[in-house]
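Apart from one protein chain that is not included, each protein chain of the complex appears where it belongs.
After this line comes subunit A, so read on.
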Amino acid sequence: MGAWQSYRLRLRRRRWRIRAFRKRRDLRPVANRTADIRPGDILLFSTQRNEGVRLPWFLKYYREMGVNHFFFVDNDSADGSLDYLARQPDVSVWTTRASYKRARFGVDWLNWLSMKYAHGHWILTVDPDELFLYPFCDTRPLRALTDWLDASSIKSFSAMLLDMYPKGRLDQQPYSAGQDPLEIASWFDAGNYTISRNGQLGNLWIQGGPRARVFFADDPAKAPALNKIPLVKWDRRYAYVSSTHNLLPRGLNQVYDEWGGEKASGILLHTKFLSTFAEKAEEELTRKQHYGASREYTAYAEAVRDNPDLWCKWSEKYINWRQLEILGLMSKGNWA
């Protein structure tokens, strides 16, 4: 990479950081417990809107994993989830009525909060429908992973988004609060992902899975990106660029090996496709607040009306992280 391009990326990073700084005015604190954060704590960042039904399981899942403090940006929820979050002892929550889209789909808000509170911490940035898995997550807490990453001088950790879906129609099995969503959405596509490289930022661009197979079969180029880098040893000079797909400085996107080896990586189990989905898709369609003119949701809404069965004969049923490791969706790298 030439000095000129490097300089341009630096400018771009500064632009995102300034933007995040300006967007801080969107956010109104509802519960700020950041004084409780101790050095070395692992922090989680998330935006949410009307996800009340998912939050109990979400919080339980990540508390057990070893997350010490949660940061939420609530985007104008009407289902009581804001109050619920404000009551939790390890949650700090901000609320806003500003446009999700104009905050670049929440990235600006979270960039600002992490710039202010997360310097020097490991942070996990996930949506309420994303469950993080890493190698040995059934026997080792998240701190074992971050300690190992620290010892290996690794600053960012990749976890591809793996779309989970139920067998049968999406509305067949209703999801209730506190339930493990994987009881319902327990199937996934094991081996239909395509990868290319983003030349400018250096990250991989992964597409495929059931969304490409069912919703974007005729226009695969528009299928949603599945590459994510949710776990980062944060520095206030860092900035997420587009969702958690990539970051600047671009060295943080180098989460893959180019010389034949495998780096360690995890998975984000994406439990979007539950009984709550159809309703959500309709709503997002009218709000038009999602990426790419909400074309994802346009595609969903059409298909969902027909027969939303994402399951096929070769769908794989989720067992554990070791299964995903064997299937080549994630890797232990040299962590043993």
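The rule is short, and it goes like this: contacts are C-beta pairs under 8 Å (C-beta built on N, C-alpha and C of every residue); 3 or more make two chains touch, one makes a residue touch a chain; residues count from 1.
Assume contacts and distances are computed from a predicted model.
When the unshown chain is looked up in UniProt, the name that turns up among "Cytochrome c-type biogenesis protein", "Peptide O-xylosyltransferase", "Citrate lyase acyl carrier protein" or "Substrate-binding component of ABC transporter" is "Peptide O-xylosyltransferase". Among A:56, A:141 or A:249, the one in contact with the hidden chain is A:141.
The residue touching the chain not shown here, chosen from A:77, A:125, A:186 or A:227, is A:227.
Set against the missing chain, the residues A:6, A:32, A:194 or A:286 yield one that touches it, A:194.
Among A:213, A:280 or A:295, the one in contact with the hidden chain is A:213.
Touching residues on subunit A toward the chain that is not drawn are 136, 139-141, 143-144, 147-148, 151-152, 158-160, 189-197, 204, 206, 210, 212-213, 217-221, 227, 255-265, 312-316, 328-336.
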